[in-house]
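This report concerns only the one structure given below.
With one protein chain held back, the other chains of the complex are shown just where they sit.
Here the chain labels run A and B in written order, and each chain numbers its own residues starting at 1.
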Amino acid sequence: MNGAPITMPTKLGAGVFALALAAFAMLHLQAVHQTILAVPAAIGWAAALYAVRPMVQKEKHSSLYFAFGVMAFLIFFLHETYEFTGKVRYFPLIVGWTGVALSVLDILSLTETRIGHAIHTVFGGKLEEAPGEGRKPMREIACFVAMAMSVVLIWLLGFLIASPLFVFLWMRMWGGKTLRSSLYGGVFTLAFIWVLFEWLLQYELYRGELVLWLMDMIQP
Amino acid sequence: MLDSILSMANALGTASLHFLAFKPMLYLVAGTCIGLLFGAIPGLGGTTALALLIPLTYGMDKPDAIMLMGGSMAATSTGGSVSAILLNTPGIAPNAATTFDGFPLASQGRAGEAIGAAATASAMGGLIGVISLLVVIPIAKEIVLLFSPPEFFLLAVFGLCAIAVSTGTRLLQGLIAAIFGFICAFVGFDYVSGIVRYTYGVDALWDGIKLVPALIGLFAISQMIDLAVKGGSISDDALQVKIQKVTDGIRQVFRNWSTMLVGSGIGTFIGAVPGVGGTVAAFLSYSTQVQRDPNPDVPYGKGNIRGVIAPESANNAKDGGSLIPTLAFGIPGSAETAVFLGAMVLHGLEPGPRLLFEHEDVVFTLVLTLTIACVVATLIVLALAKPMAYLTLVDAHILAPTVTVVALVGAYALQGEFGDVVIAMVFAVIGYLMIRFDYPRITFTIALVLGEITERSFFQAMGISDGSLGIFLTRTVSLILIVLCIATLLIPSFRSFMRKRKAAEAAGGAR
Partner (left out) sequence: MKPAYRLGAALIAGATLAVAAPAWAAGFPEKDITFIIPYGPGGGFDTYVRKIAPVMQKHLPNKVNVVPKNIAGAGGNKAAAQLYRAKPDGYQIAIFNMPGMLLDKILGRKVAFDVDKFEWLGRIAQSKYVLAVGTKGKHQSVQDLMKAKKATFKYAITSPASTSYVAGKIMGDILGMNINFLAGYKSSAKISLSLVRGDTDLSLFNTRSLAKWMKSGELKPVLSFEKKSPFKGVPTAAEIGHPELELLTIERVVGTTPGVSDKIQKVLSDALFAALNDPEIQGWHKKTKRPIDPLSGEETKKMLQASKVFYSKYKDTLKTGK
């Protein structure tokens, strides 16, 4: 139960965070909704990160950054919410501020301090090891890129061209499948989508911007 | 009373005559197959199936049309459970709760067993829903009138409490995920104020973040990202996939009959409340099951078969329940019944408060259709469960790209909007991050489903009471719901308190 001692810089960082958050809230209540408010918010956020980081075990750093990302999003959400008035922002404000409070608890629960341990006891914190730990970040990024590619391909070429292409490329380039089985994969996907959606269900699937543009060029 | 029962029995008899002929039965089976297929493919669902079937029914007799459409209506959630279990992809939204334990079972090589249990629970749930419907017809009106905005608000709060508690050791992360669900629910047109929030000029967001593309991303595609990052296949236990028995799943349902009964009860009840829907029913049934079973042999979320039975019995029982408001007032209890009634209008039938008296034949044909279709759908799924389970052995680099593109087509097909494809992909990344950093997706989903009802019905209640919060305390149903909320929140700590005391006593006794 004996956590690391709380150092002076940590106290300072926490103080700056609290002040910044208060300033953010006060200015919003005064109906000052400018982008300039991002400045105290960012300072407070960075100060908090600086304050907390030394108290978190190295293995949990990626979780810490994620938790801070969550908080940044919540503060952004609050900033947007203050643009509205009355009933429109009533619930979003409750939800946003509750979120910030929970997010602070979440961050503290990652620290090796007495507070961190206390939060664990009350809420039942994270499992000792998140299932994601120990994954290869490069592979994850590659996968995100592949996924984003699929959307871009569909947007450009439409489902009927992009889908088989995507399946083929993935199987061939990432999965290390043979040319023949990758081709089969692509053709099978196309057949499935075409037969079910276009032929049986009479859907007109998205044609793709590039294809539509080309068709416009060809047609009179 | 007796009179009405006699006339009901009479109408039921007349209606059942349709089912003896070959052609109507063919329509029913065809409808069921369409329902299964539409249920299994994410993005398509009961409403899409019905909308596409409407033109086909123009030339048909009314009973035939009802059997075709009713069959597909009853089968969708059974079909949806298959993809929920095999691919962690709820085929339709009400199957979302099935993924929590269904998919872990599939990973352990027990997909066939899980599908067996899901299909059987679906059939039993469907039957219980229809039976309850027949029982409550005389008091249908009263049941529907019990629910006003204050009750809707508290029901939503109850749902949120129940789910929060069922996340167990990850309560804090669960609550943060719920906050995110709420934030997503705020996006789009706000009925209370008539303005549009947080859309940043994106048309696809006008009507809010639609549940189906969000679920497709959050469950299906994110799982495929996870699979691709890890490599291998959904199940690494090829031997288990081969030796498992579908009949074990069937047996499990009857061994856990109380789970199934409670689930069906919740499903019927929630179905009867117009505007809440099967997704909530399934979630509530799941969380109730988690709470009823404090010391499970297998933890929930890690492949407990009861976590499949509970939501699946509920989301099928709701079909029967959603006919209660239809019979009482001629208003639809679900999106599917809305389209169905729309189709009936084209056949010259006028849904209204007197539907039951003026069109008994239609009502009972529908009731019988739902009953038979449940059983037919289950038989078909049971027959196919084993071969479908082999899907869990397919290599990640074949499964991930194919499932991703089909899921994206599904997201697009829902409303023919490219924006939904982007939404699905954004949620895929969010979903993957949630898997990676261990934030439960269950609370996120339920908050997304309930967020809008919570906010809207709160302001409606305030309008009715002229701004007094007392409205939540002065109505019987509201009070019951408040008690339920408090009980739900307190039960876990009460249990752990009792456990500690027992342990202390035992220790004391030993001394």
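By our rule, contacts are C-beta pairs under 8 Å (C-beta built on N, C-alpha and C of every residue); 3 or more make two chains touch, one makes a residue touch a chain.
Since the model is a prediction, treat every value here as computed from it, not as a measurement.
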Identify the residue among A:35, A:121 or A:202 that touches the chain left out of the display.
A:202
Touching the hidden chain, out of B:139, B:464, B:486 or B:504, is B:464
Could you tell me which of B:269, B:329, B:364 or B:427 touches the chain that is not displayed?
B:329
May I ask which residue of B:241, B:341, B:370 or B:396 touches the chain that does not appear here?
B:341
Of A:13, A:99, A:116 or A:158, the residue that touches the missing chain is A:158
Name every residue on chain B in touch with the hidden partner chain.
47, 50-51, 54, 58, 144-145, 148-149, 188-196, 203, 206-207, 274-275, 329-332, 335, 338-342, 345-346, 348, 350, 352-354, 415-416, 456-457, 459-460, 463-464, 466
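What we mean here is this: only the chains that are shown with their structure count from here on.
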Considering only the defined contacts, which chain A positions touch chain B in the complex?
62-63, 66-67, 70, 74, 77, 80, 84, 86-88, 91-92, 95-96, 98-99, 102-103, 105-106, 109, 119, 123-127, 130-132, 135-136, 139-140, 143-144, 146-148, 150-151, 154-155, 159, 162-163, 166-167, 170-171, 174-177, 185, 188-189, 192-193, 196-197, 201-206
What residues of chain B sit close enough to touch chain A in their complex?
41, 44, 52, 168-173, 175-176, 179-180, 182-183, 186, 190, 192-193, 195, 197-198, 221, 225, 228-230, 395-398, 400-402, 404-406, 408-409, 412-413, 416, 418, 421-422, 425, 428-429, 432-433, 435-438, 454-455, 458-459
